[in-house]
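With one protein chain withheld, the remaining protein chains of the complex are depicted in position.
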């Protein structure tokens, strides 16, 4: 019996749990876009795993009707890595905030990227620590007053696109939570991409960054033109530099597939098996004097 | 009474402790170059602090007659950061290996760089874990056989220059331990640079990478031409891309000073003091009902 | 009409109702009138705009807990009530005030109306606020006016508190709030609703109080000892230390840095201490777990360092906004190897100042990491308490060598394990150190004799600390056959329960050691030895305090452990019942 082509609606990816998010939080948009993307991809919910750290945004897996794990702060990436290596046939998505991903969890990013683990990472970047009520995050703009920068933030914010390029991520995009349609496209492309895909998503925190962000962003965000060569790293690096007009390109900055970790590891398994002695008893016999 | 201009010889920066390093280890070159650089800078030994993590290279502080701390794996940068913030008037140098700095300690790099802490970081990059006897490091070339890659390393190695650029480090250089004169110049420039300065130094591990590295490197390493614009990030990014001829540019890739953390923090202290109520008793009085 | 000098109020409402600020204003009012107060807040799971509640206790006598039974419950919105139902116990005859504009009826709530003879008072709060103040914006302040008149709560203090609160806002805002307050007061007297049970009456009061929470108190204690460097990563319920110090430490020349994670934070603090500055890092349980390795480094390299753990419910992320005392054994054994360190537990807001001072004294004098345990219950309460003297402690700083001291050895073996620590910049006493085992000059060594000698050196400090800093809260009761021992913030409930028993003529001894490790056995063992029965009281499902005491002392034959998983602090009644049930000693 053939399966009908569209069996999953976006609501099939939604749980009953009511989000703890503030009304107007950008994360609602990301959640909705993700559910839509999954429906578009028609991946059976039981074949998906979501991993997150801690933060408002990291509550995400609880609201998504797939296997999910809202774990500890900063460790979404290694958790997802382990899960994907264990079960390469399943779809793995890591989600979380700018603090979770670029501060406490920042040390894991280079390695998931250079190993090209085939998973998708959605960062809800709100330039603040939401859950802990408003401290500076690594993406908080210079000069901003937050609970931990009472005299103005003096650090230069991180540039997630530059990070991802330096890490040799094979798919790098930026989205905006209020551009639902575009965001759905990006998430679909990211999940489809074989290898590590990061989507940095501007997702305003209305409570601790005010909601004028929505207003200004509307005019600042623009889609990356078709003419941009997605396989040109230097061009992508250039595109992601801070601009004099403060505008923010959204879309795919870079995409250049290469063999994934899992493909490479299959080769290693083959190599390892070449001796032909692949039973535990064979291995044990190596200890005989 | 005026002080004579050259009071410290490079041997004044040397301790009596005999390095545990293998004969021929690249780290000897880095150690010698550092002692020479310090003598060139004529910094009194008691005004210098060295910090390191764990590794062959991290034994460095024990061999340098300044205040020194060979601490725990991966934490040279935060230790040095704390020390520098505490004592901005002293010279602070962090040293260590590629594993220490780009693997376990990799999460600290973005932040020391974007905060522009005024310290120098010398990475003895030997593409291997030396001290633990030969496991793959994040800079181990693809394909290499090591103790943990018995079937060949399948990961793409990190590009430290790209990292540093993405992190907005204000001074980025690469050196080679066997080019003593050039390396001394780089270390002098790095220490002089006001702000975070990283020097990635190719420092061969003869024991676990073989000593043919010295032979091949001789022909691969070349000095970055004068024509390179050190303030151009995109040019630096380009220069650091893997090259078809496998050649490795050494020298300063990027240098672009901006206010240091300490300068900024002085401004914050001034702002904080504006209320004029700066005694502990003033602060305590805020609790009066 | 029953009056009280010990008034307990709870308010429950939705996001916009201003419940929290009502509680804060009332506490501030009480403090400015010289009353003692104890305020707790509680929130639903929503990040913002969700339901919230407060519990406020006011008394003219010193109080140590939030009190058990709510006498007056004000509910703006019965829809929010179920979330908090298990958090608050009602007194017999408690007065339930609610907004008659709410569509849900108080009587249809699952409340012990008959059993506890609750009194139902409904007032059209929303409508009245609108009518009398022009908008519903100041509903909370209007309600404070109502409560003030109904229960004789300090109205002068309320005026002051409102002025204080809105002093940075416009005149208009201030005036409209004062108007709302007065409208509330007036409405009650016009409607003759001011003769209620639980009217607050008291004879005399002392000088005005201060309002403080545990985190501020720790910060002040550290600052008094000369804190110069604080590095931390935000985490509930410890973030306020970072925020307070971030605002105030730069004023006295110090530095505060928000690190990229807890590992960085503690290593920065170690770096700063190595460089010569008094340093501290602070966090909660998950952060301590991340600092485990560096705590061992500080122990091995003998770096003075204070590490604050404001405990919350565990394990893992656990119950981040709730109280528990379950990081006790971790504090002692978090790092690998035999790594001497000291552990101190603060028992109250006031005591947090004391403990922070002593933590620094120990850290600096003995050059080792000191873990200062506080908890959510101390940090998140706001209390009105007697102003205390800042300068009651000696400021202790680490021992330093002279410049150019001959034959300087960083880890010289000494009588008390402490060796002078050179400060970078000092001439002629340069040294290099490490986290490896090392000789007296700091050179790495894996020689077993050196390891033995150095293990002894580091351990020696503990013996001296236990004697020199043997501070405990102790109330010996002559002839008592039963004693209660507890630790940390659970002290408050025990103190009140023991006082209550004493009034009934029961003899109960009491102890709460602030120095948890090394345990001052010479003080605690004699306390135990006098008892027939010991009750150990702690908020840890795993009985961590019991485990610790058992491992360090000879406990009486007869030990009763009263423990439970956290979430809600012990009530006085709970402790009272536990002791009563197990009481041994003279009958009355």
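Letters A, B and C mark the chains in the order given here, with residues in each chain numbered from 1 onward.
Definition applied: a contact is a pair of C-beta atoms (placed from the backbone, for glycine too) under 8 Å apart; a residue touches a chain by one contact, two chains touch by 3 or more.
In this text, all values refer to a predicted model and were calculated from it rather than measured experimentally.
S.K.: Where does the absent chain touch, in terms of which shown chains it meets?
M.R.: Across all of the complex, the chain we cannot see touches A, B, C.
S.K.: Which residue, C:304, C:492, C:566 or C:585, contacts the hidden chain when the whole complex is considered?
M.R.: C:566
S.K.: In the full complex, which of C:392, C:452 or C:581 touches the chain missing from this view?
M.R.: For the chain that is not drawn, the touching residue is C:452.
S.K.: Taking the entire complex into account, which one of A:29, A:61 or A:138 touches the absent chain?
M.R.: A:61
S.K.: Just checking the interface: what residues of subunit B touch the absent partner chain?
M.R.: 20-23, 25, 54, 56, 72-74, 103-104, 106, 129-133, 135-136, 138, 147-151, 207
S.K.: Which parts of subunit A are in contact with the chain that was left out?
M.R.: 15, 17, 44-51, 54, 59, 61-62, 64-72, 75, 77-87, 89-90, 107-108, 110-111, 265, 268-269, 271-273, 275, 277-281, 283-284, 287-289
S.K.: Could I get the residues of subunit C that touch the absent chain, sorted low to high?
M.R.: On the side of subunit C, residues 45, 86, 284-286, 288-290, 292-293, 296-297, 299-301, 309, 311, 313-322, 324, 326-327, 329-330, 332-339, 434-437, 444, 446-449, 451-452, 455-456, 459, 540-542, 544, 547-548, 550-552, 564-568 touch the unshown chain.
The rule is short, and it goes like this: only the chains that are shown with their structure count from here on.
S.K.: Between subunit A and subunit B, what is the separation of their C-alpha centroids in Å?
M.R.: 31
S.K.: Find the geometric centre of each of subunit B and subunit C from their Cα atoms only, then give the gap between the two centres in Å, rounded to an integer.
M.R.: The computed centroid separation for subunit B versus subunit C comes out at 42 Å.
S.K.: If you average the CA atoms of subunit A and of subunit C, how many Å lie between those two points?
M.R.: 38
S.K.: Two-or-more-chain contact residues of subunit B, please, as numbers and ranges.
M.R.: Each of 107-108, 110-111, 265, 268, 271-272 in subunit B touches at least two other chains.
S.K.: Going by the contact rule already set, what residues in subunit C reach two or more other chains?
M.R.: 247, 250, 260-261
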